[in-house]
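Reviewing the structure listed below.
With one protein chain withheld, the remaining protein chains of the complex are depicted in position.
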Amino acid sequence: MRTKSIAVAATAVTGSLLLAACGGGGPASAGGKISDGKVVLGLLNDQSGVYKDLSGPNSKVAIQMAIDDYKKKYGDKAVAKDIEIVQADHQNKPDIANTKAQEMYDRDKADIILDVPTSSAALAVANQAKAKKKLYINIGAGSTALTGASCNKYTFHWAYDTAMLAAGTASAVVDQGGKNWSIVYPDYAFGQDMNKSFTAAIEKGGGKVQQSIATPFPNDNFATFITKAQSSKPDVIGTMAAGGDLVNFVKQFNQAGLQGKTKLAVGLMFITDIHNLGVDQFQGTQFTDAWYWNFDDQNRAWADRFKAKTNVRPSFAHAGNYSAALNYLEAVQAAGTDKADDVVKQLEGKKINDVFLRNGEVRAADHNVTHDVYLAKVKSKDQVKEDWDLEEIVKTIPAATAYAPPSGACKM
Amino acid sequence: MTAFIQYTLQGLSTGGFYALSALGLAVIFGVLGVVNFSHGACYMLGAVAATVLLDTLGLGFWAALPLVTLLMFVFGVLMERLLVRWLLKLDPLYNFLLTFGITLVLVDLVKRRYGVSSLPYQVPAGLEGRIDLGSLSLSRYQLFVSVFSVLVCLAVWMLLTKTRIGMIVRASTEDAERSRALGINVGRWVTPVFGFGIALAGLAGVLAAPFRAVNADMGSNFIIVLFAVVVIGGLGSILGAVVAGFLVGLVEAFGQAYADRFSQVLIFVLMALVVLIRPAGLFGKEEAA
């Protein structure tokens, strides 16, 4: 009896020594370095509300594509063998996002949370990431606070932010000769930020903001605001309204007979907005997009794969989720573990070129992921060749001009 | 001065639309004593129905206008027969709560079926662009909406005051007991009146489709503005709803012109003032309690 147990123990020790010896050869076989034996990716986003089409359930498809590509690339050498996705619908409510994020980290053993549109929800999740010392990569929210005062070691900001949108659109439109602006912005933090960023970018480019008009938010009726904006006879009217309010604004702008007469620049617009409403209402409108599916062959090839699974063309958020998930897995591969601190080290300062990020860099100072973005113009009906063929890329805005330098407010 | 006239014109044209939108709310309260929380959701259904008719059957704005109104009438009749009716004898709060529940269901049903993003709808042919009168200008469609709304309000007012049906309905609301004693079947009018109020909400929705974002949430904030309108006008008073509709339209236009960000808050300030000075609203009757 006793000898037997010693024999068993001896075998076990030898076995583990052997395993350890093999493990020295490369991170690939370090099975014990993955917590709980698997890597869990948490997708927390809006699956029923206003951002459902922009990201929503189809982002899970995008993340699955990243997992497939990772497995295909590394095969047997993959550090993460068992990879799982958990998802939840935060309904754009920060309290639900907050609870679900804790649950994902604690109970589902999520190693990372992805997406989280709506800035109050994203900031709540960033705080949880900091408390739990696990990763969070934001794609859906645009608040600069994530890389400013509320930044932390475990939070990365992948796709777009409000400062980049403003810098891109405003400077590009001024370059095209749109010197005199009227800005109409909703009077809440996003709108106020956008107004400031736009004004700065316009003045830097030699343009002039004749008037900035604050509107309530939410708001259905813009009739008199538009009259007032037009009264100073500007070259461009810039609106910072988003979502349903943007649609209200554009419809009423067109009905005031201004479409085609005064240029319209939009602070924040998504391809799903244009697709749902049709190009007629928006045609000629200029805005900044973080990514466009039909920009080049690489994007198109990925979009074809995506369409085969979902029957729709991807938005920038879908591509962003794919890119974030894939680069996270690459970082796990390089680190040989899913330990958050090691993965963060791999990501910080990394230069990336993939289907989503061009000239991308994960800035170590504030964890903002900068990359080339695009000034887009909505096509007119006769230019549209196929479904989702909605944007004409006027110009590529290089990462360096699109993004503001790291803000001093961020202290990791 | 030109600017002043311009803002007044805009305020009046928005006001007409508000008057029409609040009218159904006032009619239903006047006759049934029900504050219909789902008025905003019915307005939304009207607009969504217009886009669906266009999308599936190719029926445009002019066909949608009567058709959706009729559909919403039927919907209102069903709603009254199946749900609202059972609570009419209780405290009006119960129907307020019931219609709140209906709102939740309707909004999420539309979200599931038609998504959450705004649906496309165009201005009907011939009403695009604007009309210029010297230095004044007004969107052609906006003008159409306000004139049309005023005509509908007038027609409803005529219906209620000049016709026999209207007289019976009014008598029933003002003194149900005596009307009953005179041999009038009060209950008979409850269902059609409710349907009529819902139909008016649907009509407002169709009118809104070309110039407002059409989505499941379009009624959520609108209903609160409409509540402010009927509180200002005096609940149940049709004249009150119409006058308050115009008043709120004007306050909003001038608010946008001279106090931009506060234009919505001003509506609630106006309401607070009215409640302070005339608790029953401008045209409402004083309550006993």
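To keep things simple, chains are lettered A and B as they appear, and every chain counts its residues starting from 1.
Methods note: a residue touches a chain if its C-beta (ideal position, glycine included) is under 8 Å from a C-beta of that chain, and two chains touch if they have at least 3 such contacts.
Everything below uses one rule, namely that contacts and distances are computed from a predicted model.
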{"item": "Protein name, per the UniProt record, of whichever chain is missing from view (\"Cytochrome B oxidoreductase\", \"RNA polymerase sigma-70 factor, ECF subfamily\", \"Phosphate transport system permease protein PstA\" or \"Amino acid/amide ABC transporter membrane protein 2, HAAT family\")", "value": "\"Amino acid/amide ABC transporter membrane protein 2, HAAT family\""}
{"item": "Hidden partner chain, touching residue among A:Asp115, A:Asp161 or A:Asp187", "value": "A:Asp187"}
{"item": "Sole contact to the chain not displayed, among A:Asp82, A:Asp95 or A:Asp296", "value": "A:Asp95"}
{"item": "Residue among B:Thr103, B:Gln142, B:Thr191 or B:Gln256 touching the omitted chain", "value": "B:Thr103"}
{"item": "Positions on chain A where the hidden chain makes contact", "value": "47-48, 52, 57, 86-91, 93-96, 98-100, 102-103, 107, 118-120, 123-124, 127, 131, 143, 145, 150, 187-190, 192, 216-217"}
{"item": "Touching residues on chain B - with respect to the absent chain", "value": "30, 33, 35, 83, 86-87, 89-94, 96-98, 100-105, 107-109, 111-112, 173-177, 220, 224, 227-228, 230-231, 235-236, 261, 264-265, 268-269, 271-272, 275-276, 279, 285, 287-289"}
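Keep in mind that, in the parts below, only the chains that are shown with their structure count from here on.
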{"item": "Averaged-CA centre spacing for the pair chain B and chain A, given as whole angstrom", "value": "40"}
{"item": "Of chain B, residues touching chain A in the complex", "value": "3, 6-7, 10-11, 13-14, 108, 111, 115-120, 122-123, 128-130, 137, 139-142, 210-213, 215, 217-218, 221-222, 252-254, 256-257, 260-265"}
{"item": "Chain A residues touching chain B - in the complex, by the definition given at the top", "value": "48-50, 52-53, 187, 213-216, 218-225, 227-228, 231, 244-248, 251-252, 254-257, 272-273, 276-278, 280-281"}
